[in-house]
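A protein chain is absent from this complex, but the other protein chains hold their places.
Presenting chain A:
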Amino acid sequence: MQHKTLLYDGTFEGFLSCVFYVFEYKLKNVTIQNQFVNQSELFSDNETINTDKQKSDRVWKGLKQKASTLSSTKIYYAFLSEQPKVENVLLDYMLYIFNSSEKVDTDFTQPSVLKTSQIAKNVSREKHRMEAFVRFKLTKDNIYFANIEPDFNVLPLIAKHFKSRYADQKWVIYDIRRNYGLFYDLHKLDFINLDFPENFDFSKTSSDFFADEEFEFQKLWKDYFDSTNIKERKNMKLHIRHVPKRYWKYLSEKQPNL
């Protein structure tokens, strides 16, 4: 049978619409692929699938009937990993669930079940790290601003956490890799796009944009961080395992001494 590639718009609904299509036409040899990520195979037959909210809802509802909430959450998390070919792992998983008469969503002896669970775990780890490593800086406009560059697309997953925690301050968390952010204005939460000045340095605090006291609190925090270390117990290997170096550039406690 000819290999078919289904292209979708990169959204979760778009992906589920593809899954719907696979079921509808009982396709066998198929690859699902984000149309904005260029990796298509030369000799396959490409087809663009339009995102259809109704169809994607049907797939999602059907899934929830045959799988636990935890398993469906894992599917969503794994999707946000944006890893190459993750769509097909998830498709296999969902096919396995839908084609079995019993509940099989926790059958870890099945490769796609285990794989999804592992990818979801990585995404969930990144989510926790973002909840930990976001460092807000107070802008001159009285907004707490933070930029992040997560490996996975975890911004949608951390929204609730920050909303319930910082209910009385305006804040923005901006994913500069994916160029979109979250803005909380004391009432509601919105996804936003921002244009930054050309000379904007994401790892530093410039007095052009940030409040005067911001610099002081960063220094207080950094000094606190240094004073609380016990040098007799120093263990950099462990330290780096907990705070991988790729996160350092935006952590105020990791900036060179001012």
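Heads up, the rule we're going with is that a residue touches a chain if its C-beta (ideal position, glycine included) is under 8 Å from a C-beta of that chain, and two chains touch if they have at least 3 such contacts; residues count from 1.
The criterion applied here is as follows: contacts and distances are computed from a predicted model.
The complex includes a chain that is not drawn, and of the options "4Fe-4S dicluster domain-containing protein", "MaoC family dehydratase", "Radical SAM protein" or "Sulfide dehydrogenase" the UniProt name matching it is "Radical SAM protein". Within the complete assembly, A:Arg233 is the residue of A:Lys26, A:Lys188 or A:Arg233 that touches the hidden chain. Touching the missing chain, out of A:Glu131, A:Asp151 or A:Asp175, is residue A:Glu131. One chain is missing from the display, and on chain A it is touched by residues 104, 106-109, 114, 128, 131-138, 144, 146, 164-169, 213, 216-217, 219-221, 223-225, 227-239, 242-243, 251-253.
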